[in-house]
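With one protein chain held back, the other chains of the complex are shown just where they sit.
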Amino acid sequence: MIEQLLNLLNIEIVKVILAAVIMVAVTLLHVAYLTYAERKIIARMQQRLGPNRVGPRGLLQPFADMLKLIFKEDVIPKAVDKPTFWVAPFISLVCAGAGVALIPIWKNFVLSNINVGLLFILALSGLGSYGILLAGWSSNSRYALLGGLREGAQVISYEIAMSLALLSVVLMAGSFNLGDIVNAQLNSPFKIYLIPQIIGFFVFMISAVAECNRTPFDLPEAEQELVAGYFTEYSGMRFALFYLAEYAGMIVMSALAVTCFLGGWAGPFDIPYIPFFWFFLKFYFILFCYIWIRATLPRYRYDQVMGLGWKILIPLGLANVFLTAIFKLIF
Amino acid sequence: MSGWINKLKDQFSSVVLEVQLDKDYPTVICNREGFLDLIKHLKEEKGFTYLIDLCGVDYLNYKHKKFEERFEVVYHLYNLDTKELIRLKVRIKEDDCWHYSVTPLWKTANWFEREVYDMFGIKFEGHPDLRRVLMPEDWEGYPLRKDYPLYLDEEQEWAVYKGLVEKTKMERGK
Partner (left out) sequence: MSLALEINKKQLNEDSWEEPYFINMGPQHPSTHGVLRLLLQLEGETIVGCDPIIGQLHRGVEKLAENLNYNQAIVLSDRLDYIASAANNIAFALAFEKLMGLKVPRRARLIRTIVCEMARICNHLLWLATHALDIGAMTVFLYCFRDREWLLNIFEKICGARLTHTYVRVGGVRLDFTQEIIDDLYKFTEEFPNRIPDYETLIDINRIWLKRTKNIAVVSAEEAINLGLTGPCLRGSGVPYDVRKFRPYDAYDEVEFIVPTGKNGDTYDRYRVRMEEMRQSNYIIKQCLDKLPETEGEPILAEGAPDLLMPKRLKEPKPMPVPKKGVVFRGADKPIVPVGEAFAAIESPKGELSVYVVSDGSSNPWRLRIRTPSFVHISAIPELTKGHMIADLVAIIGTLDIVLGDSDR
């Protein structure tokens, strides 16, 4: 009996499914507690308490929110384009969350170790904007349409800057495979790419913030201008899906930053029995930075965001690729 | 200050009806005809560049009234250099209920005049966009007039609202 079970476990597909379930659960848990952490941290920065009613220190708040949103009425306005309206949040969430599968959390733990991992993540994050565009278009609301248009423009411009920043990483590592990139970093003289690729790192981080529609680039959902931007007409669980997508996007981008610039799972010394320690430490630090930025900065204006993207970040990224290529040629 | 105001009476003898200097601020009561010339003179020559307020007053059945016209349009002008405040009054008859607009001189008069029109029904000639500002566009009557009823014995239905209700009922029926 037990042997049979073990045999079953040995089959590749079961392993993959098991790992996928764990990964999804871990990701969703992270998303849930990221919202909690954000509310708590920002509350502390703003001298208030944050959620503290549900469970000890408000720890069960994410679940309460989730239940509330699931049981809320799913209002669908009359004038919307229904199929698109239904499918848009799922496109958003899937594209934002699927990237997690490619992140090597540890040298022996990566869900799908494909050769073009980096390209795949970039493609997914580009596709994610379809969800938002479709949501904006199908809502048949003027605010939503404006939000969708803003998102379209923003994603296109920041996608380029981000790709350029990652391209120099690829140039240095010589591979698109994320595991290989980490290994290449460990063999490089500085151990992490943050030091040689400091320009690339900042271009990447700014673009990542813009890519996730976080403050100061949260124009598509700018509450004070466009009410709620592209999801003005959404309610209940569909509304929550967009939120999940935003936070899943943050998680993927932070993990990508850790993998490509901060040396992935490696640390100055090994922590026994906790192989993921260093990865998560860096990962949480970057997530904290996202929240920190949100509590501090005002919002850019639409044309200023475009200006920043095209006039500063893309030239910087290009120059960085050029420099990296030259150094690579010389050494 | 009183010197030049008295001179004003000579200069615009056909416009200025009366100058009252015993009030809290010097008050000039003017004729409607030629009023624009007077106020332009005050703005451009005398430096009263700032129009503080423009409002209407209804004197229907006012116990201490000494004139026959029903309405007054009251202007408060201010000179930022000499720190002088002057009050202009124009009296408007009920059956001839219009006045000249000062919106070409002051942009701020735009909404003030709209409000006077809204509340008293005094039309302003030369106003670019004279429509109600505080009340709904289709409101009947002018609320700040003294003969506007404070309450009605029976309820009156708001025609537009009624139409909307019927329209929604029709749509729901479908």
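The chains carry the letters A and B, assigned in the order they are written, with residues numbered from 1 in each.
Heads up, the rule we're going with is that a residue touches a chain if its C-beta (ideal position, glycine included) is under 8 Å from a C-beta of that chain, and two chains touch if they have at least 3 such contacts.
Note that this is a predicted model, so its numbers are computed, not measured.
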| item | value |
| --- | --- |
| Residue among A:I11, A:M45, A:I70 or A:I156 that touches the chain left out of view | A:M45 |
| Omitted-chain contact residue, chosen from B:E18, B:D129, B:D147 or B:E166 | B:D129 |
| Residues in subunit B touching the chain absent from view | 23-25, 49-53, 55, 57-58, 62-64, 74, 76, 80, 83, 85, 87, 106-108, 110-111, 115, 119, 129, 131-137, 143-144, 148, 150 |
| Footprint left on subunit A by the chain that the document does not show | 42, 45-48, 142-143, 146, 215-216, 218-219, 222-227, 294-304 |
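Please note the rule applied: only the chains that are shown with their structure count from here on.
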| item | value |
| --- | --- |
| Interchain centroid distance [CA atoms averaged], subunit A/subunit B, Å | 60 |
